[in-house]
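The other protein chains are all here in position, but one chain of the complex has been omitted.
The letters A, B and C name the chains in turn, as written, and every chain counts its residues from 1.
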Amino acid sequence: MPIPDPVLYPPFNIIRLSHIAIGCKDLAASRAFYVDTLGLQITAEDDNAIYLRAMEERGHHSVILQRSDDISVKILGFKVFAEEELDKAHDWFVSKGHKVEWIDRPHQGRTLLTHDNLGIPIEFYFKMERLAPIHQKYALYNGVKPLRIDHFNCFVPDVDKSVAFYNEIGFRTTEYTEDEDSKRLWAAWMHRKGGVHDVAFTSGTGPRLHHMAFWVPTPLNIIDLLDLMATTGYVKNIERGPGRHGISNAFFLYILDPDGHRIEIYCSDYQTVDPDLEPIKWDLQDPQRQTLWGAAAPKSWFEHGSVFEGVETVASDMKASPIIAP
Amino acid sequence: MPIPDPVLYPPFNIIRLSHIAIGCKDLAASRAFYVDTLGLQITAEDDNAIYLRAMEERGHHSVILQRSDDISVKILGFKVFAEEELDKAHDWFVSKGHKVEWIDRPHQGRTLLTHDNLGIPIEFYFKMERLAPIHQKYALYNGVKPLRIDHFNCFVPDVDKSVAFYNEIGFRTTEYTEDEDSKRLWAAWMHRKGGVHDVAFTSGTGPRLHHMAFWVPTPLNIIDLLDLMATTGYVKNIERGPGRHGISNAFFLYILDPDGHRIEIYCSDYQTVDPDLEPIKWDLQDPQRQTLWGAAAPKSWFEHGSVFEGVETVASDMKASPIIAP
Amino acid sequence: MPIPDPVLYPPFNIIRLSHIAIGCKDLAASRAFYVDTLGLQITAEDDNAIYLRAMEERGHHSVILQRSDDISVKILGFKVFAEEELDKAHDWFVSKGHKVEWIDRPHQGRTLLTHDNLGIPIEFYFKMERLAPIHQKYALYNGVKPLRIDHFNCFVPDVDKSVAFYNEIGFRTTEYTEDEDSKRLWAAWMHRKGGVHDVAFTSGTGPRLHHMAFWVPTPLNIIDLLDLMATTGYVKNIERGPGRHGISNAFFLYILDPDGHRIEIYCSDYQTVDPDLEPIKWDLQDPQRQTLWGAAAPKSWFEHGSVFEGVETVASDMKASPIIAP
Partner (left out) sequence: MPIPDPVLYPPFNIIRLSHIAIGCKDLAASRAFYVDTLGLQITAEDDNAIYLRAMEERGHHSVILQRSDDISVKILGFKVFAEEELDKAHDWFVSKGHKVEWIDRPHQGRTLLTHDNLGIPIEFYFKMERLAPIHQKYALYNGVKPLRIDHFNCFVPDVDKSVAFYNEIGFRTTEYTEDEDSKRLWAAWMHRKGGVHDVAFTSGTGPRLHHMAFWVPTPLNIIDLLDLMATTGYVKNIERGPGRHGISNAFFLYILDPDGHRIEIYCSDYQTVDPDLEPIKWDLQDPQRQTLWGAAAPKSWFEHGSVFEGVETVASDMKASPIIAP
């Protein structure tokens, strides 16, 4: 299927991805990883959960670590433009037959819990507790100096269907990979906030979270993180990189948290606010789409992901990407 | 006056600043500066004008160099979200008593010429000739490796009035400097595209352009440009920096083109897409708002600017900023 | 064998590695690679040879590209401290039964050609044509911005023997890898000029050149080179990296020239001028000695090398390093 035309006037106005909640077996281990190693800042903490923000964020949280025997992903959160957009979202999801629920999420205002076309639990809110800026508290910068959450990437069994769903609610495709033979999408990158993506989808058993991503200032911060992880017991948690993606042009590193949730550290993509920005098409057979510099990704990167709580997964019928490391 | 509340549903939808046209006495000299030194790319060129884009831009031009004995600034250009926004803009400006005109601008679609509250010539368009991406043509990167035009900054005699005008058409204030005594604004930064600013205003004789700015990947690109300019005859064109602004947190450099038009090279501000992002207030007496690291700006930086073609200027009655270098 | 004690008062005073001459099938292709892509500067050029220097070098050449059907390495060159050191070197090599010859090398003064313990052709000189500094001619910087030649690395069948030979002529070992079982050296790094190495040896069929290396200012220059090579037809010439070596702590990239000669781009090792600096020992079984961050090197990196002109090679009887990528 061709990429659908962007829906410029969507049924409700999402402004950006906002936060993720994940299950963690051992909060102390997760704290050592996300706080002491990555450098995220704690904004609230109790025996069951740790709330984190990155250095330029003024909302209360972008990551919630939840103590849980079930380490699945609990929620992907999105911020809407205004309080009334929540009601429009509610009505739209109802009209589409999705389950909806108004829930209490600590530190957030009115929050709508629902799910996407595949059952991925997603929530929408407008108001979140606002915190004082810390982006100029340079003594707090640590680890990779994470500035903000950047995107979610999910394995899905049928990328065309996920793109159709997210397109309908206003996400615009910036880049995509197509299988030349079947004309089906292998992967797609879609945004609301003006970067290459807020959400991306790649073919595989799903729905599962492939990774969450954080934006950092320069490639040197990624090199600093590699040096730190390599000499503090985290060398096995380094999965792939550093490298440059052909797609998005981002400088990247993929790492795994203590529960195996994958995180991308990311910088240097580009501005995409133009509504008439042409999506960039990549051929599934072009190895440079994955890594501009030619190094293959490890097999785990194409296979491993985090399930969503209570959501069954389905295998993709797309052939595996031909660019796995031998 | 306090900062006005943001207008979340403005009369027409501007998505970003887009381009600037400036008068140049000697096109060859300007070409040597903008193309060979800064690294902007030529997209069209004749005896009277050179059109330029930065590395990640796919619109035809963000800078137009016009051969002219009058080296004033000709136009500040903005892109709107859709064709119909042009008509809304037309009607709004007419209703406010501003002069409006549909003009032909080469390489652009339908273009509305009008002026702001002070007479600054501004134009709006939706369609501009689209060009193939070059952001991964790394052999073309040169000079400071400019990625995109970032903002315009103008001297105006009454910042409160300019902020009121731009606020009404949807620009949201991210940071501002207030005179504690008079409660008047000394300066303000306002955005549409999700960064700290598309336009900024600072007290002074105006309206005049203080500077246009380009976004670059890292501070090291700015250091590279300084080394290049310092050893290719442009040392006198280096006016201020490098440094870190307190306001915007940007790493900056100010340089002057062969006609004295000021350019800021800029990186590392922050994302501002949240409509409820609280503006950051700075005190006029706080020297770190100007330069986080404490170095004073040269006097020229507070005084020199480029007039707009055919627009009279008026002195500000605000006292000069106390943080001029002695 | 244990690392031999450093010889603090060697028979003659070598101050540093200096230059390399290599055979190239197609000088135009080599020029495109070394000059247009890497950024070395041409100091002399005719139909048969191109002489190159890096940006901070004031001697006439550090690389000589020689048109030749035989693409073997022609010479490794070293600079001595004074003219009289050449005579001391001459007498020492004669006393050891090595062939010696005074040769004419264009742009060099009196030059002693001889060979090392394995027959590697080496030459010594004191005087080389001196050129004006270009390290502040920033308009000339290009490609990876190479500052200086840094070291040679050779495959040799018996590292203990090569270390013994170079130790005797004053090279001091900074780091080494030992096979815990046999107590034999797997690899060693040895210096004269105060960095981690001027020469290094690694177990393998040899003698062959594993690589020559150039020093660059920061890891970002290496990322720039990767982007450039990946988008100008050289993606297949990228062999390994970027990464951080455990040994030497250097940030590295390995690339192959059009004839398959391997080049390391290198930065951030450390100062080693103390004569009592303790060599750092690494275990052959420690994968972080190769890559601090854990990524395995490709098989080619352990196997491919450049022969020296007219020198027979011998296989090593050491087992292959266990850290080859599967």
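Here, a contact is a pair of C-beta atoms (placed from the backbone, for glycine too) under 8 Å apart; a residue touches a chain by one contact, two chains touch by 3 or more.
Quick caveat: nothing in here was measured; it's all calculated off a predicted structure.
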Selected residue (touches chain absent from view) among A:Val7, A:Ala82, A:Ala164 or A:Leu220: A:Leu220
Hidden partner chain, touching residue among B:Phe201, B:Phe251 or B:Phe308: B:Phe251
Contact partner of the left-out chain, one of B:Ile3, B:Met212, B:Leu226 or B:Met318: B:Leu226
Chain not shown: contacting residue from C:Ile3, C:Leu118, C:Leu147 or C:Leu228: C:Leu147
Missing-partner contacts on subunit B, residue numbers: 218-220, 223, 226-227, 229-231, 235-236, 238, 242, 244, 251, 288, 292-295, 325-326
On subunit A, residues whose C-beta touches the chain left out of the figure: 136-139, 218, 220, 224, 227-228, 230-232
Contact footprint on subunit C, counting only the chain that is left out: 8, 15-16, 56, 58-59, 79, 81-82, 126-127, 130, 133, 135-136, 147-148, 193-194, 217-220, 246, 249, 268, 270-271, 273-278, 280, 292
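Convention: only the chains that are shown with their structure count from here on.
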Approximate Å spacing (C-alpha centroids) for the pair subunit A, subunit C: 44
CA centroid of subunit A to CA centroid of subunit B, Å: 32
Mean-CA-position distance for subunit C and subunit B (Å): 49
Contacts with two or more other chains, residues of subunit A listed in rising order: 218-220, 292
